[in-house]
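What follows is a single structure, and I will ask about it in a moment.
Yeah, one chain of the complex is gone here, protein chain that is, but the others are all in their spots.
And then chain A:
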Amino acid sequence: MALYLLRRVGQSLLTVFLTVSTVFVLIRLAPGDPATAYAGPLATTEELARIRAELGLDRPLPEQFLVFLRGLATGDLGTSYSFQAPALDVVLDRLPFTITLAVAAILLTTAVAVPLGVWMARRADTTRELGANIVTVAGQSMPDFWSGVMLLTFFAVLLPVLPASGFATWGGLVLPATTIAILQIALISRLVRREMAANLTAPYLTVARSRGVSERALVWRYAMGNSAIPVLTALGTRFASMVNGVVVVEVVFAWPGVGSLVVRALETRDYPLIQATVLVTAALAILVQLLIDLAYPLFDPRVRLGKKAAA
């Protein structure tokens, strides 16, 4: 177990390093110049050259990379051009907002998608399920920039019950979390439905029913217990991608999270900030994935024993 954990952490660190390195190279290959973005369109060539020298951008790429690595080893990811503050601090300041939004969205998704999926599985292939099917397909088909704007229009403009943007009150969480959850509910509920429908017709369920186990226990203990792994995996993957910042939704609702920070960093070609953002979100996503993998044995005894045998 300790060996497994060590190997996984090693793999994770390597993945984060490769991701950050790739991004380091790619943003410098992409068109656009931080100096121009920094000094504005009226800057003279001399001014631009001076700024490049100041930011260290006039040196060859491998040298820049070495400087970056040296900083990385000491936890210094450079100074953000646009914020004039340590890039890592800027990202970490935004992180709680993104995590709050992701947690709210994943809780909402779970709370709706699991009962909905179970409801559909228990009525598999009936006309009532068809209605739910249409709704979930529609949910899957709505892009978040559209559903976000629609929610804004209805609940913040036409019927102003909720704040339109920012995170001044907890009410501000409702619309962005709902926007994210619409698509996720559609996807997860269909997964829950498929898994549950298979388990509800499994032989072990019929045998359990034959010994007088209540329908409630059959559905929630037996069928759900056996559907937990794929559902948990899907929810975990979704959550991991949400902590990366939900760019579109954060921009639509002016949410002060990592997603909207990425947009600003890219617009201003703020290399240190982009690198810091990628580092933090990649590390976070991999951490979440690792936690999910470690949680598997709690839900499936077969995984537990396999691991014991391997280690």
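Criterion: a residue touches a chain if its C-beta (ideal position, glycine included) is under 8 Å from a C-beta of that chain, and two chains touch if they have at least 3 such contacts; residues count from 1.
FYI, contacts and distances are computed from a predicted model.
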| item | value |
| --- | --- |
| Choices "ATP phosphoribosyltransferase", "Aspartate carbamoyltransferase", "Polysulfide reductase NrfD" or "ABC transporter ATP-binding protein" - which one is the UniProt name of the chain not shown | "ABC transporter ATP-binding protein" |
| Contacting the left-out chain in the complete assembly, out of A:Thr44, A:Gln84, A:Thr127 or A:Ser210 | A:Ser210 |
| Contact footprint on chain A, counting only the chain that is left out | 202-204, 206-213, 217, 221-222, 225-226, 228, 299-302, 305 |
